[in-house]
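Apart from one protein chain that is not included, each protein chain of the complex appears where it belongs.
Let's look at chain A:
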């Protein structure tokens, strides 16, 4: 998950960096930590596990819909996009560098 991506909305870069560093909404991390570990105050190990799981699923979803180098994110599962802590992510375009 160390591939570099650019996520753009309306010609503005809303994220540039590795897939593994795409920000996830804090409440999503906590919810998933509660589901996985029963822990509403996750330590770094629980946090990083939860974030990795979310991004693994995100990458699987991207790969299954990607045709070429770019993909409009509204082609993938909406719930998955809503987990990302990026404004306008739903209509953004993701491109592998």
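Miscellaneous remarks
Criterion: contacts are C-beta pairs under 8 Å (C-beta built on N, C-alpha and C of every residue); 3 or more make two chains touch, one makes a residue touch a chain; residues count from 1.
Just so we're on the same page, contacts and distances are computed from a predicted model.
The subunit not displayed here is recorded in UniProt as "cysteine desulfurase", chosen from "NADH-quinone oxidoreductase subunit H", "cysteine desulfurase", "Ferredoxin--NADP+ reductase" or "DNA repair exonuclease SbcCD nuclease subunit".
Note that of A:1, A:72 or A:97, the residue touching the chain absent from this view is A:1. Per the touch definition above, the residue from A:56, A:72 or A:97 contacting the chain not shown is A:56. The set of chain A residues touching the chain not shown comprises 1-3, 20, 43-45, 48-49, 52-53, 56, 59, 63.
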